[in-house]
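Notes follow the structure.
Missing here is one protein chain; the remaining ones are kept as they sit in the complex.
Chain naming follows the written order as A, B and C, and within any one chain the residues start at number 1.
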Amino acid sequence: MKLAVKNQRTKKKFHLRIPSQTEYLEIIREFVSRVARKVGFKEDDASKIELAVDEACTNVIEHAYGGDGKKMIDIAIQVDYPGQKMSIIITDQGRGFDPSKLRAPDMKKYLQEMRVGGLGVYLMQSLMDEINFEVKPGPKNQVKLVKYLMNNQRQK
Amino acid sequence: MKLAVKNQRTKKKFHLRIPSQTEYLEIIREFVSRVARKVGFKEDDASKIELAVDEACTNVIEHAYGGDGKKMIDIAIQVDYPGQKMSIIITDQGRGFDPSKLRAPDMKKYLQEMRVGGLGVYLMQSLMDEINFEVKPGPKNQVKLVKYLMNNQRQK
Amino acid sequence: MNGFEVMRVDNGEVSVLRIKGFLDAHTASDLEREIQRLLDQKRFKIVVNFRELNYISSAGLGVFMGFIEEVRGNKGDIKLTNMTPKIFRVFDLLGFPTLYEIRDDEQQALQSFNNQK
Partner (left out) sequence: MNGFEVMRVDNGEVSVLRIKGFLDAHTASDLEREIQRLLDQKRFKIVVNFRELNYISSAGLGVFMGFIEEVRGNKGDIKLTNMTPKIFRVFDLLGFPTLYEIRDDEQQALQSFNNQK
């Protein structure tokens, strides 16, 4: 996924590429939450976006690249002004997975069984307004996370 | 300038693209200084790198793109481990300029005349170990800023 | 330097871990190591004080999930205190308050351990 250089008046784009290592999660979070606040999200929503992006990047580091820190994580942010939304697309070229098998865990069952892991996707779904997984030829795996600016009243 | 996805064991790469607007200088500075500290620079050198990169990006915003905020600034960082240095390449596709005409102002004369502006390049030169301007066909204008990790003793 | 610190204070049978900074996939192993050390010393009554923690991701939550069975199997517990609203929200989103005892402060958590005796 390449971002075009030219920008329309109604869009803002940001793009970060950073090594696939947990030590940089801190930098990714700081970057994403600062952009979110700059484009108008309140502290509260910015911290939800920050956590959702952390979860997606942690999955890339651990599952897509299996800890290979020489690989890169690609984070593209687009802010659409008339639609008032922020979309974050996290792309990897790693192992891949079947997104159709990804679904929210049954939290009640989860808690009864006291399993470890499997919380990331559930959190992303709870924190964001939209989440979409896509496996593209390349191979490229993408998670798209969307948050609307105007729904600070909504419950999620 | 495109960074290759694969990384060698001896290199680390980071890449940021962000709209050419002064309001994002803050995010650029925070990003660059965090990367610098993560890869081993002391607070003091990290803040020199931060300022030099701010100056280069301010020039892109003001001179290369003349305030057109729809354009993008491209910031590529490479850390070389055996050489122990951090290189930051700031690229624009704007108006361009003749780097050969860029030289350090005579600060004494400068101060006597109390001119406004013209300090950015001087500061970049003072703060970094190497600075190099390049105008490439495209047109692409690049400033490369280099700081060595091991010379915390040096005077500059 | 790592952005995460654990300070341990023993109080009779109970061990308090005061955690600070951020608890993510990078720092979770630091907390894991500290809790493992407690279990190695047969100390199963654990209080984790979140007062100075300013961020947690699912990797951090996973640490507690990883130990809770063993701890409870040894008549101990992991009780959590002093969560900021931001941190509490993450626990709450996942329904963790039904699984973990969350207290306002260390004093309350210590008392609740003592009342169990």
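One rule holds in what follows: a contact is a pair of C-beta atoms (placed from the backbone, for glycine too) under 8 Å apart; a residue touches a chain by one contact, two chains touch by 3 or more.
Note that the coordinates shown come from a computational prediction; the quantities given were computed from them, not determined experimentally.
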Among shown chains, those touching the left-out chain: B
Chain B, residues in touch with the chain not shown (by the definition above): 22-23, 25-26, 29, 47, 51, 54-55, 58, 61-62, 107-108, 111, 114-117, 119-120, 122-123, 126-127
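FYI, only the chains that are shown with their structure count from here on.
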Chains touching both chain B and chain C, listed by label: A
Most remote chain, CA-based centroid, reference being chain C: B
Between chain B and chain C, centroid-to-centroid distance (C-alpha), Å: 43
Residues of chain B engaged with two or more neighbouring chains: none
In chain C, residues with contacts to at least two other chains: none
